[in-house]
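Right, one structure below, let's go through it.
A protein chain is absent from this complex, but the other protein chains hold their places.
Entry: chain A
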Amino acid sequence: MATMQSPAADPAMKPGLDYGAAFKDACLAGIIAFLIFGLLLGYETQQTLTNQIILVPRTMLLAGVVAIVVIGRFLINLWSAHRAQTLKTAPTKTTNPLLLKLEAQAGPAFLIAAVLFPAIVIIANGELQSSRYLVDLGILLLTYVMLGWGLNVVVGLAGLLDLGYVAFYAVGAYTYALLATTLVKLPGLEWLAPWMFWICLPVSGLLAALWGVILGFPVLRLRGDYLAIVTLAFGEIIRLVLINWVDVTNGGAGISSIPRPTFFGLPFSAADNGFAATFGITFDPMHRIIFLYYVIVALAAVTFIVTLRLRRLPIGRAWEALREDEIACRSLGINTTNTKLTAFSIGAMFGGFAGCFFAARQGFISPESFVFMESAIILAIVVLGGLGSMLGVIIATMVLIGGPEMLRNVESLRLVFGSDFDPTKYRMLILGIGMVLIMIWKPRGLISTREPTVTLGKKAQAISGDFVKEGHG
């Protein structure tokens, strides 16, 4: 076989593309795949009529999967060899100027797109009701963008690996749910009811930040893997408290009929004092959805602007310096514990705002919404977007959350996989494949360059990701 030649083929003759080695490696991957899937996929257990369990071999399926692995691995090998070669020959111009321009314009462009989105959807659909799905999807995406930006402060800027971020999302959500449902019942406070959301929003953020400090204090003297494990545990502890403290949180049953946000005091109802009647338009439940959409646009915009500003202040620079080298920070007189705590609590605060919004939008929350999987997805958004990059978070959210969601409606998939194919069942699989592909293609995330916070010259030139550290705790 020609491809099994010695891998030591003269590199000058055949620069880079070594088919033999690539094929060998692919075969090895195939063997590993066979060992892993041999029992998992190779046999199916079936119950016979006599209630016995028998093994039915699924040779074709196993062969197919192993073949996919071998071919896929072979192609990846060839491609990465090809890429290493082009990188070697071409002078490394890591920063794509177009991307740089994009990053600079990202804020305003994203804001304009987000503000116009419902109008475009509604005009395209011709009426309100049928636009609901897309506007809801917009709300979902923006919530994740906001959570991603919040976690980005902790993981991307300060370099602290936090696996329990969802805890602060939960604190925000439960703060609103509990405050709103109990306060309105107090005698003499009924008039507050329409304003509940606007009162509780800052409270949620502040409480989440406070919890950030409380949890952060014992945790932040740990580093790296230890920090990750303990934050993960804290995320779970908060969830278990929510499940088991039934008197306050109503346990696993959750809290329902949470007051909905009002249009600055005007409820979205068909009543005479409602939003529609006051503005003289016909009542439509979509009004509230569109309003919620703009609330999350505003919240995300605030997150964006505040983070952008913080990055350019001494505190933000200290966060990044902490990620780069903690010992050097201490030698320059920076109190690293306090600096970490501020990063932790500001990230938590944004999570709290998002949680408050989530509770108000859903009208119902339960501990189910705050499982570890959520933390993992938000972290995946930050990591795949590129640590520290705000634009990266937007793109990663579109890919990881929007992508699987959009697949739901792709009819052609049904044609390929049969009529009972339900793409939502494969959401996690698609998410996983997406992550693996991005990590192969861009190991440092979609946007790996770093924007300087201050420049002496006029031209802002991004820093190649090769120099930027990822933090170690």
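What to note about this one:
In this text, a contact is a pair of C-beta atoms (placed from the backbone, for glycine too) under 8 Å apart; a residue touches a chain by one contact, two chains touch by 3 or more; residues count from 1.
Throughout what follows, contacts and distances are computed from a predicted model.
For the chain of the complex excluded from view, the name given in UniProt is "ABC transporter ATP-binding protein" [choices: "Acyl-CoA dehydrogenase", "NADH-quinone oxidoreductase subunit NuoE", "ABC transporter ATP-binding protein" or "Sarcosine oxidase subunit beta"]. Of the listed residues A:Ala33, A:Val155 or A:Ala321, the one in contact with the hidden chain in the full complex is A:Ala321. Per the touch definition above, the residue from A:Arg83, A:Arg221 or A:Arg330 contacting the chain not shown is A:Arg330. The chain not displayed touches chain A at residues 306, 309-310, 313-315, 317-318, 320-321, 323-325, 327-336, 342, 450, 452-457, 459-461, 463-464, 466-469.
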